[in-house]
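There's a structure below that I have some questions on.
Of the protein chains in this complex, one is absent; all others appear in place.
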Amino acid sequence: MDVLPQQLLNGLILGSIYALIALGYTLVYGILGLINFAHGEVVMIGAMVTISALSWLLGMHLPLSPVMLVAFSLLMAIPVCALLGMGIERFAYRPLRGAPRLAPLITAIGVSIVLQNVAMMIWGRQYIPFPAILPSEPIHIGSATFLPVQGVIIVLSAVLMGALLLLVHRTKLGRAMRAAAQSPSVARLMGVSVDRVVASAFVIGSVLAAVAGVMVSANYGQAHAYMGFMLGLKAFSAAVLGGIGNLAGAVVGGLLLGIIESLGAGYIGDLTGGFLGSQYQDVFAFLVLIIVLVFRPSGLLGERSADRP
Amino acid sequence: TPSTTPDGKRIIVIGHAAPLTGTQAHIGKDNENGVRLAIADLNAKGFKIGDAPVHFELDSQDDQADPRMATTVAQKFVDDGVQAVIGHLNSGTTMPASRVYNSAGIVEISPSATTPRYTQQGFKNAFRVMANDIQQGRVLGEFAVDDLGAKQIAIIDDRTAYGQGLADEFEKAAKAAGGKIIVREYTSDKASDFTAILTKIKGEKPDLLFFGGMDGQGAPMAKQMQALGLKTQLLGGDGIHTAEFMKLAAQAADGVVASLPGRPLETLANGPAFKQRFETQYGKIQLYAPYSYDAMMILAQAMQRAGSTEPAKVQQELAKTDYNGVTSRIRFDAKGDLAQGAITVYRAQDGQWQVLKTIESQ
Amino acid sequence: MTELLQLRGISKRFGGVQALKGMDLCIPEGTIYGVIGPNGAGKTTLFNIITGMYHADTGSRLLAGEPLPLTLKPYAIVERGIARTFQNIRLFHFMSALENIMVGCHRHARAGLFATLLNTRAARAEEASIRARAYELLDYVGLPRSAALRLANELSYGDQRRLEIARALATRPRLLALDEPAAGMNPTETEALRSLLTRIRNDGITVVLIEHDVKLMMSLCDRLAVLDFGELIAEGEPAAIRQDPRVIQAYLGGEA
Amino acid sequence: MSGVKPRGLSRLSPAIMALATGRARWLLLALLVSAPFWTGALLGSYWVRILDYCLLYAILALGLNIVVGYAGLLDLGFIAFYAVGAYVFALLASPHWDLHWTPWLVLPLAAAVAAFVGAMLGAPTLRLRGDYLAIVTLGFGEIVRLFMNNLDRPINITNGPQGISGIDPLSIGSWRFDQGLELGVVNLVSAQLYFYVLLVLVVAAVVACRRLENSRIGRAWVAIREDEVAATAMGINTRNMKLLAFAMGASFGGIGGGLFASFQGFVSPESFTLMESVMVLCMVVLGGMGHIPGVLLGAFLLTITPEILREVISPLQQAAFGHQVVDPENLRMLLFGLSMILVMLYRPGGLWPSARRAKELEHD
């Protein structure tokens, strides 16, 4: 049986998930030059809040379709994440603007640890199941199958990328964001309220995280206080692969990473004559990442360098 | 000199170590609760050692599933003068910690570490109330071929000491029983996407898929098998025999087969009562709570028989254990492993683990 | 008069911009050689190519008759004896002035890893001599001793310019390339710079500099090259350049 | 910037330095050298063990400090070299291959192999800047861990996830550290003996770092960190200097790994996760990047804080509420994370930054 189409589709779905999270990473990075290590945890909180909200809504026995229920709970998760993002920015990053580059990295790690443990205190140590209300009947195309929610993920990551690209490159706010990223003090001289711009970037990033959290937990059927770490790491790698700070790069990087992982896991064995197996899937993915960066030091779609001696 | 309670009972501190934060925290806490319940039961009974009434106290520490933390915690227990340790949860932490307990001469009973090497180190103070990978792997391998009729077998393991150890032993036993391993794939204990390896496995058309790993991976794996239309029988070890697995995999759990060392709780004298008391106090049993409960019970009884908490004596008495616990009848072989432990195989049906068969392992 | 640096047919393109077009240039040894031209003419690009910061698309260059391959890395070019300053000052901002100069001494020091770890007598002696030389250079460019231990970015603009020259001199160059050293200096300070550059030249170091201060350039330089749109439009002694109609039209305007 | 400027300690640090140079220096030294005795006697071997880990992490942090603090290369895969050192030791001095080479040969070998691996891994990353470098080094760190986790087949080299146990402790002749040492009235246990070995190594590492810092090599590193273009324009071969930084840092990691293996007696890939790399980085940054005393302080605090919290949280909750209101373990990690945030907010340059860094902060 030819499994290649299915493998590519698997990669595409996984990649879209990475892309969805990578967008948030890259947006914040593009503005602040900051690796927001806590982004994965915001994704996790988004997932947790959605599931809680969903369970609550289900308990009320409203005459709503499952999709509507999920949409409503997403609408509850979004403000929570937006507030959380704003709070993180306000208290953990803003005071460190202009501090040595690594200082906010450390607070980001601190925020991650705090959020993981707070989540565990609130939602417990268990894995939380995503209520099984979404259609689970796979859709077939050719020899490949996928779930409806996975289709939504693919479409969503493309749509959100488009929307963000428009926002960042076609609007005044977007231009101000990029200006503030490069030189906050000069941006101020142009009349940009850097605090407001940065906060709005965090809010948008966190809304993206909420969406990603819902999609991830719906797809895998579960959420956990520590789910954000690995996802965040992969998404961050994807963002770098595509050229961090570049929105289209985040999506390209995400998709590529997903497909590489998928094909890696599926074919390393055959490629090496059975010598290596899928245990080297991540090695393979990182190797591709490294090779790409060695030849394109600022990622696939990394911006032209504006540095000159 | 151990202290006493206000009403004159001698206080005996028991150490417990498991990951209480991180991804395995729910299982760690479950272990802790098992010991907690045992201690509550013992204290309520007015337990006596050498005619002196005693009061057990629990000192539970988080080893974060990190080998270094495990030795640190172990040293802390030694310094604090705990009388014995129930733990650790993982093989990777039990191994280095056991050295510390051994050189301090403290008794250690692991409720859940399954690596055979734990008891192969020649440490007289090391025991476990859980079947090791060889015992469980053999039962599973034979069961897969003989009872489930599998000929073409696929294996996935999560590359942890537990998952890999169990999968390796399963592979050996399945081969010995006449099965053929046609594909072996790997994942990690942090992964949640298995579509790539499942797709590959689907292409090989096995008639059984064995997974060596835990519920956090097993459940999405079962779901993804369903979504990919992979209708192969899924078989796993104790790692997926959890309430959590049922909840997470939902209807995809149906038909999954998993083993659990010991006899079904319901068939044992104290089983149902234990279950009921545990669940009213701590919620659903995750996985190893009954084992840590038993571990604490046999420890207390060994102390009672020894008439002392002196480690050397307790250790001698422990070796002679013969006790009907909530998991099975517990006896030890010369190494400290379960002697002739029973292993039960279950099938998931409608959210319940239903007993398929109980197998006596040698 | 011998040629110290010779450029032949150097071209450089950035996307749609042809920054240099087949540039030929000879810098005679022992001169102060000026490069002038309108903004964006390609002067800095020329310097970047001379010092290896950019690789030219085509062309060749010779230093004292020896070929300098186009792909040579900047540090290797420093080894051959060319040092530079930057149009936008690029000091090591958070190192002291003295340390900045000591970094410039890097290529002449020999202490390796093991000598350093073992703190051998030779390593200590070398370190002391580097320090002494850094102080000498500080004096040489006219920075006060009190500036030695201040961070580079605490110095005033003019002092930073001077420090950058001292740092470049520390590499013991044969050719010193200065990109707008007088920018941001007032006339008085520019005078001091003039005597510094003359002194450097008199001490046997060839100086090539870019500058927009026409008065300074006309009186200071032995020869001038004029660039416009990436091409050499005139070359020669200042007196001749001043009269050149193309130069007047493209660069000097009413000033001349 | 609007954060609080690092006045307190940087004013204090001359005072501490004065302390460390005056007569008090001897007192300090005596206190340090006798630490295992009084810690052991007053607090128990558990705390001696934690002191050992403080020293072990100090070696790692000093090594990473060379890469991150001096040369400004953000390395998120530092733990790989620690892993390499640990596995070199484990393979050459354990029953796994039944090799029992003398530790005093294996330790330098571990450092050398790690340095070699450091240079190898450093080579492809030279053109990368900032966060691209971070992610590539992170990738290398994971690759090394994954290899250790999987090289049990087709031929068994590392024993895979099961790890290698029974690793030889340090020994001199036929006397092994785990036997302890009787010195008249006092009896030194293994953890106390390791303390001295580690202390000697930390001192050696500090001396090495100080010498590097004040040499042309150290200056070249700082120059690269400040402005790579200007550094090459000063004749610095940035490629070689960066590789040297990677290799030097890695060799510290290798020694640390070797000692860890012998002290622990067991190694498995679980000990070399990304989180460990991140923690060592936190030690460097939190303490005061590029500043040896700061880095030492960082290593000390980050190792000891979780353990102190372990000791105090439960009793404190018990005393305050009569029962455990929240899970002490989660609370412990939460407070740990919180303290990391607070330290950075109040001292963005680290707890004890170098004079240079402190000034950098004043300038923003």
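A, B, C and D are the chain letters, set down in written order, and residue numbers restart from 1 in every chain.
As a working rule, contacts are C-beta pairs under 8 Å (C-beta built on N, C-alpha and C of every residue); 3 or more make two chains touch, one makes a residue touch a chain.
The rule we apply is simple: contacts and distances are computed from a predicted model.
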Name under which UniProt lists the unshown chain, selected from "High-affinity branched-chain amino acid transport ATP-binding protein", "Quinol oxidase subunit 4", "Nickel import system permease protein NikB" or "Monovalent cation/H+ antiporter subunit D": "High-affinity branched-chain amino acid transport ATP-binding protein"
Residue among C:9, C:22 or C:38 that touches the chain left out of view: C:38
Touching residue (missing chain; options A:8, A:35, A:102 or A:194): A:194
For chain A, residues in touch with the removed chain: 172, 175-176, 178-179, 181-183, 185-194, 303-304, 306-308
Residues in chain C touching the chain absent from view: 14-15, 17, 36-41, 43-44, 87-88, 154, 156-159, 180, 183-191, 212, 214, 251-255
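The rule is simple: only the chains that are shown with their structure count from here on.
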Most heavily contacting chain pair (counted by C-beta pairs in contact): A-D
Innermost chain by mean C-alpha position: D
Chain centre separation in whole Å, for chain C relative to chain A (CA means): 48
Approximate Å spacing (C-alpha centroids) for the pair chain A, chain D: 31
Distance from chain B to chain A - Cα centre to Cα centre, in angstrom: 36
Residues of chain C engaged with two or more neighbouring chains: 53, 86, 90
Where chain D touches two or more other chains, by residue: 149-150, 229, 233, 327, 330, 333, 357, 360
In the complex, chain C residues that touch chain A: 44, 48, 53-54, 86, 90
Residue ranges of chain A in contact with chain C within the complex: 308-309
In the complex with chain D, residue positions of chain C that touch it: 51, 53, 73-75, 78-79, 83-84, 86, 90-95, 99, 102-107, 109, 111, 113, 116-117, 119, 123, 126-127, 130, 151, 153, 167-168, 170-171
